[in-house]
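Following this message is one structure expressed as structure tokens.
Note that one protein chain of the assembly has been removed; the remaining protein chains are unaltered in position.
The letters A and B name the chains in turn, as written, and every chain counts its residues from 1.
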Amino acid sequence: MNPEHLIPVAAPAASPASPARRVLLGAAGALAAAQCLPAVAQIPTNLNELPEIPALQEFLAGRRVQFARMQLEIPRVADNGNSVPIKLGVLGAVAPGAVQSIHLFSEKNPVPRMAVFHFPASTARFDIESRVRLAGTQRVVAVATLADGALCVKVAEVLVAIAACLDGS
Amino acid sequence: MARKAAISLAVAGAALLALASLVYAQSPPTRAIPLDQLKSGLAYTGDDVRALQADDFANPGMLWVERGEKIWNTPAGATAKSCASCHGDAKSSMKGVAARYPAIDPATKQLLNIEARINDSRTRQQKAEAFKPESEDMLAITAYVNFQSRGVPVGVAIDGAARAHFERGRAFYYTRRGQMNMSCATCHEQSFGKRLFAETISQGQPNDFPIYRLEWQTMGSLHRRLRACLYGVRAELLPIGSPELLDVELFLAWRAQGLKGEAPGVRR
Partner (left out) sequence: MADARIQIPPAIKRGENFEVKIAIRHAMETGYRVDDVGKPIKRNVIRELVCKYNGTEALRVDMSSGFAANPLLQFWLVAGNSGEISFEWDDDTGTKYAERAAVTVAG
């Protein structure tokens, strides 16, 4: 957005503004422009469709997925990509053996298949907490394989902050 | 009579002079940051890092603390003595010790930080090999020893032989250096609390070292952290354990007096 677009509205040509007033109006224009900007730069992404990750496509092998029940908690903005907290779970899965496995995929990491958690038949609670590496801002996909064959997915997007100071220690 | 008065005047004068010089030599320098405004680096980190440090299981630094406990109890060197052989249970014997370091060694009059003190014990008492700077074992044993000073306010002595080290450390702190021509104070005294990209500048306090830094993906000493800052302003990287960094360490500890120990810290 260009702040200059706002100036003619506030300062019509018929009444020439004094230099001081011009500065003030300019500042007001800039402020108005700043208010139009979102707090965090947004990348338009659809979290209801799967990102193109060949390893994910290979794993799914054309099987249908449902965007439901899978829980994937990860910060919207990560302070450091080297260690990002993550929580996984499957809503409503309480019976022993209800979930066979949870798979985690990364859109940007050099190794896209980040993790697979295999549960034996005895497990009845499928909540996992861990910390992952993310090579830059990207989407992360969790897929749960249920005992009845259903595939539940959740997509999350993480903005990875970069360190302010270079560190060569 | 007159002679007597002259003598007593001279004595009084000399005493006064001695007192004055004593007062001068031991007059405490003014705090850079008032006590009620002192904040550990934790206050300037994000929620995730704060939660990580607060959780003694999730805090990765505790892995080094636990390894340090093993080292403490393992016999080493020609004497086959462990740290515990002489110092007993670190939980009581080491409580508050790290909070007083760096300190002057009474025997050699040298300034030692906790790393140097541990290596002194290893080589002189245990007759074992010194731990290499920044090695896993050195980080583990310092993490364990410093962990015993959790909650103990930092308080170092800067009188006597320490005073010259303190003054050199202070001069280093306020001297602009590197291609960016910045002093430690430029960021950590004049600008703490302000944003630098996605980060908030801290007061540069040393009360939680060694720290687990997410950027390093491992544990590191205060000297490594100081080197990171030197790198940041494009200044000469001084070696870990160098006299200059040791002097700065003493100045930083004095500057942090009153802040409670928080080792092992976690930073982004």
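Throughout what follows, a residue touches a chain if its C-beta (ideal position, glycine included) is under 8 Å from a C-beta of that chain, and two chains touch if they have at least 3 such contacts.
On a predicted model such as this, the values are computed, not experimentally measured, just so you know.
Considering the whole complex, the residue from B:66, B:89 or B:129 that touches the absent chain is B:66.
Shown as candidates are B:110, B:123 or B:218; the residue that touches the absent chain is B:218. The residue touching the chain not shown here, chosen from A:60, A:77 or A:128, is A:128. In the full complex, subunit B contacts the hidden chain through residues 57-58, 60, 62-64, 66-67, 212, 217-218. Residues of subunit A in contact with the chain left out of this view: 82-84, 96, 104, 106, 109-111, 113-120, 122-133.
The working rule: only the chains that are shown with their structure count from here on.
By the touch rule above, subunit B contacts subunit A in their complex via residues 45-46, 48-49, 196-199, 214-217, 220, 224-225, 227-229, 231-232, 237, 268.
Put simply, subunit A touches subunit B in their complex at residues 75, 77-80, 82-83, 85, 161-169.
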